[in-house]
Structures are given as structure tokens and as C-alpha cells.
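This view holds just a subset of the chains, kept in their places.
Chain nomenclature is as follows: A, B, C and D, assigned in order of appearance, with residue numbering initiated at 1 for each chain independently.
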Amino acid sequence: MKPLVLILMGSDSDLPVMEETARVLDAFQVPYEMRVSSAHRSPARTAELAAGADGRGIKVIIAAAGMAAHLAGVVAAETCLPVIGVPIGGGPLNGVDALYAMVQMPGGIPVATMAIGKAGAKNAGILAVQMLAIADTRLAAGLADFKRQLAEEVAAKDEALQLARARD
Amino acid sequence: MKPLVLILMGSDSDLPVMEETARVLDAFQVPYEMRVSSAHRSPARTAELAAGADGRGIKVIIAAAGMAAHLAGVVAAETCLPVIGVPIGGGPLNGVDALYAMVQMPGGIPVATMAIGKAGAKNAGILAVQMLAIADTRLAAGLADFKRQLAEEVAAKDEALQLARARD
Amino acid sequence: MKPLVLILMGSDSDLPVMEETARVLDAFQVPYEMRVSSAHRSPARTAELAAGADGRGIKVIIAAAGMAAHLAGVVAAETCLPVIGVPIGGGPLNGVDALYAMVQMPGGIPVATMAIGKAGAKNAGILAVQMLAIADTRLAAGLADFKRQLAEEVAAKDEALQLARARD
Amino acid sequence: MKPLVLILMGSDSDLPVMEETARVLDAFQVPYEMRVSSAHRSPARTAELAAGADGRGIKVIIAAAGMAAHLAGVVAAETCLPVIGVPIGGGPLNGVDALYAMVQMPGGIPVATMAIGKAGAKNAGILAVQMLAIADTRLAAGLADFKRQLAEEVAAKDEALQLARARD
């Protein structure tokens, strides 16, 4: 199946974080491709991947990078597709550098910025599905199920806590 | 025409910022509604506006708030539609509080966070158009035009600078 | 005995921190209930728990959450009871996100914010007892004892240090 | 009428901010006294005011200070009454120093910390009323009215916005 989402990361060291995104897209059966390309070390390749995405049928791009995280902004500069950014933490500034370098995009070129690290990577997948669901009722229904599940999981955890406390 | 985008703000003092969003949607001829509702002062109204948006034909929600900016997260909790957040600055923490309170959403409930203030408000409008353009070729073409225009404006400014410097 | 305090946490992973609160309430023999409910994943349940607390005899609500910590604010929006917030740390921003998302509440809806993590959780319990003690002389006496005890513990530690240094 | 709330400020320059607190207490007809006393410049007077508050019938203390804002903590060390802290901004660190110096109290001595500046001062008043309302049904009813009013004000602002936009 042709990929609808392009997951780009600046370095293969970001893979353990971005597998959270992949897991969400797998669960919603949204086909995606996952590529390593750096805004700084392979700019031509990155520009090409971004500029050509639309033509290859990609609908949403997710870009992850750490430190002076330019990847999402550089990709957004080359495409009219919506771009979601995941700031990667772990360095001395704990990802605040990556967060600021992504979210503070100047007017004209948005990057939909997520939380730092794994929570953000997971949410990038969900947001991509939400965007695709605008015109895909199967996905819209899947999201409604997912939301119900989230609430049920919380309820189950609460029940488990009540049981545990009753036992004490 | 039925609105496709809901612009929500926590207070009418956010209006001068959020008019940047409205201007973008007007330019792309995307119908929208603009509402004031607070996560904290009118929670029932906010939940209702958010939960009912999908049924009213809304495809994207944009929420703006300052300080402990819960509005976008609270809205995202009530809907499966994509939610874009605009942190409003101006208080003693200059919007860092609003930024952190929006972007650091836990896994499961994404908020597509924009830059603090007017740049973010403008980009919220563009991102909403990008999301709608996934299934709307007219908007996709409009975005390509807009992107060309951005580049031309930069070129024009550069030319003006060269002329000004040549005259000196 | 009917609970007077409701301890709410956004996730059961907050339990090891919030047991500090429970320990304080146990020590003062203040009955409480402890519930898991998320502002984002189970908003209806959270609103219900908050809105119904007063009717169930709850006098004080303590809400703990991490990251974009909306739980305390969302609860405060639904009740007139005093709400104490405990920001949970541990993520990439070490709880500064949770602190700002709790303490910077807009005018109209206060959240009594505590320190990040275990110290804050312990203090949430004490503050709850202080609030209840306004109209409960047994608790007021207990607090006076507790304060004396704190001072005695410091004195004992100082004495132990003097002994240890005298021995050297 | 004997004051139930003591509003303490470290300097009379904090008065314009703390009048927000007074306004709330006036509206709820809660009697209060307002005193200037500094943790650093008049420590004995501050300790005396704090330690004697309970005996004078005070039920809640609100302390406001800027910079290395020790006032609330110093007061909390001298009393078992609940202490609410309002960090004052305006200096080079915009009140982040005052916020950290108030909210990060060690375990044992809570300070119920509010937002920086006027929003926090207003909320300090409301929180004090909420604490007193635990044992005062008149105040509890007043708070319910106040909450309704907040929601109505938001609704009115939204209506005004709809009218303004319809006219355009």
C-alpha cells in the first residue's frame, strides 16, 4: 500500500523514540515510510524527500530532531503538506533547545509541534491520523474507538487502585 | 457557508492576536466561526462547543489561551478533530507558561502547538488550511500560490535592499 | 468514615508520589478517597468527580499531574471547593511544565500550588489539614503538635551532628 | 467586625497588586486586615504578626512578596494557619525568582502558591474565601454565585463578539 505519512528523523539514534509514532500508525493501519535524513548533513536529500512527498502520495510529514532541531522547519519550507515536529530530548538542554527550534517558527511556515520525546512521538502519530480522518470516515471511527479506550483504561486503573486500597 | 474551522479563545482580550488567524482563513476563503469560551470560567460551554464541533461540520479546531493555557488540551480531550494551539504571551512569563501548558500534552491527546503570539496565530490559520487541503485540491493549489508569494516577497525585499544600498 | 479529602491523580504512575499525601492524612486521621482520573483521557469522569465532590461531603480536593498538568485547573473549574495542585516531575522538563501549567491560573479560578514532586505531595496533605482545621479544633491541636515535632526533629539532628563532630 | 484574613505584604509598593485581593474579600464581605511587614527588614514584627494571628481570630494568612520572596515561608513557619503566597513580579526576573522562592517549600511547611502578580492576588482572595466556606454556608453560596457569574461573563463576551462579527 502506498504510504500516506512520511516519518523523517535527523539521525537513526532517534529511532527508539519514533517507533512510538510507527506503533500508532500501525494500529490505525495507516501506511507510512520511515526515513533518515538530516537538515544539516544531507540537506539536498532532505529537500528532495520533502519537496517530492506530495507527488508520491504522502499527505502528512512527521519530522523528529534534537538540539538545534531544524529538520521540521526545513521540511515545512519545501512542502505545502502539514508538517508535525517531534523535539527529541536527551542532550544537555533536555530538549528545550529542540522545542524552541521547532515551535517558534516565523509566520508563514507552521510546524505542528508535539511534546518532547516519546509522548510527543506518540501524539504525532495520533495527530497525523486526525488529519487524515478529516476525509476518511474509517479513521474517524477508529479515533472515536481509541478515545473510548483511553477513558476505559483510566477507569480500569482507578478500579484497580480502589481494589488495592480496599485490600490493605 | 457552514464553518469548517472553529477558532476558540479563552478571553476576548486574545482577539487582536487571533485576528491573524481569521485573516489567513479569509484569504483562503475557508469559512470559520470565532467563539469566546474559557476552560476554567465556562467549562461546560467549552466542553459542549468542543464535543459538538464535529457534528456541526467543523473539521479543525484552533484554541488560543494564555498563562496556564488549558483550553487547547481541554478541547482536545472532548473531540477527535485535530486541535491547533496558540499560546498567548504578554504576562509576566511572556507566554512560556502558555507554551509549556499546551505543547507538553501527555501521550494520547495531541495539541498541534504553534509559536507564541501573532506568528503562531497566523501559522494556526495556515496549518488549518494545510489540513483541509489534504482533501481539497482548490486549497492545495492556493497553498502552492501562497508559498510562491512568500518567496517572491523575500526576493522583493532583497531587491529593495540592494537598490537602497546602491543609492548610498 | 466519609472521606473529607479527594486525592485525584492523572495517572496511576503518580501513586508513589501521592502516597506522601496519603501518609499525612492517615497520620492526622483525616478520611480521604484516592482516585485516578485524567483531564485529557477521561474528561467526563473527571468533571463528574469534581462537580460531585461537594455533594459527597468532600471539603478539599488535591490534584496531581505531570507535563501539561491541566487536572487541577480542570477540577477547579468544576467545583467551589479549594483545590490543591501537586506538579509531578520526572519528564524532560523536570516538572517545570507541570508547575507553570498549575500555578499560572488566570484570575477567578485558583489552584493552591505546591512544590514539584514528593515535598509538594506531603505539603498538599498538610495544607488540606490546615484548611479543615479552620473549623476543627482537634486538627488544629494536631497541627500544633506536628509543628513542635518538626522543630524537635531539627534539634535532634543538630544534637547528633554535635556529638558526631565531638567524637572526631 | 473582627478580621478573618490577614493580608501581609513585604513592601507598600506591593499594594496596587494586593488591592485585587482586598476587592475580592470586600465583595464576599469577609473582614480582613492589611499589614506591611518584611521578612528581612522587620523579622521580629513579622514573626509576631504571624504567630499571633491565630489568637486574634485570623483564619487564613495571605502573604505577598517579590524577588527572593521569603515572607510567605517565614509566616508559614510561625503559624499553623493556612498560608497563601502571591509572588510579585516586576523585577529583572519578572517574578520567576519570587515564584520559585514561594512554591518550592520543603516538606512540612506548605505555602499555597498563586500565579505571579494581579491574577494571583485576585485568586488568593478567592482561595481564602473557599477555605472559609468549608465551614460557612453563606460563603459557599456566594462562591457558587460567583462561579455562575464567571460563566455568564464569558457567555456575554462571546455574544458580543458574535454581534460585532455579524455587523462587519
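Quick note on the criterion: a residue touches a chain if its C-beta (ideal position, glycine included) is under 8 Å from a C-beta of that chain, and two chains touch if they have at least 3 such contacts.
Remember, predicted model here, so these are calculated numbers, not experimental data.
Chemist: Report the copy count for the entire assembly; 4 chains are displayed in place.
Modeler: When the whole complex is considered, it contains 8 copies.
Please note the rule applied: only the chains that are shown with their structure count from here on.
Chemist: Common contacts of subunit A and subunit C?
Modeler: Output, common partners of subunit A and subunit C: B.
Chemist: Suppose you list every residue number at the subunit B-subunit D interface; are over half of them used by both chains (same) or under half (different)?
Modeler: Both copies touch with mostly different residues.
Chemist: Please compute the C-alpha centroid of subunit B, do the same for subunit D, then give the distance between them in whole Å.
Modeler: For subunit B versus subunit D, the centre distance works out to 34 Å.
Chemist: Counting only Cα atoms for the centres, state how far subunit C is from subunit D in Å.
Modeler: Computed from C-alpha means, the inter-chain centre distance equals 19 Å.
Chemist: Spell out, as numbers or ranges, the residues of subunit C touching 2 or more other chains.
Modeler: 11, 38, 41, 67-68, 91, 93, 103-106, 108-109, in rising order.
Chemist: Tell me the shape of the graph of touching chains, choosing from line, ring, star, complete and other.
Modeler: other
Chemist: Chain pairs in touch?
Modeler: Applying the touch rule to all chain pairs gives A-B, A-C, B-C, B-D, C-D.
Chemist: For subunit B, which residues count as touching subunit A in their complex?
Modeler: Checking each residue of subunit B against subunit A gives 20, 59-60, 80-82, 84, 99, 103-110, 112-116, 118-119, 122-124, 126-127, 130-135, 140, 143-144, 146-147, 150.
Chemist: Touching subunit B in the complex: which residues of subunit D?
Modeler: 89, 94-96, 115-117, 119, 150-151, 153-155, 157-158, 160-162, 165
Chemist: Touching subunit A in the complex: which residues of subunit C?
Modeler: Per the stated touch rule, the residues are 11-12, 15, 34-38, 41-42, 44-45, 67-68, 91-94.
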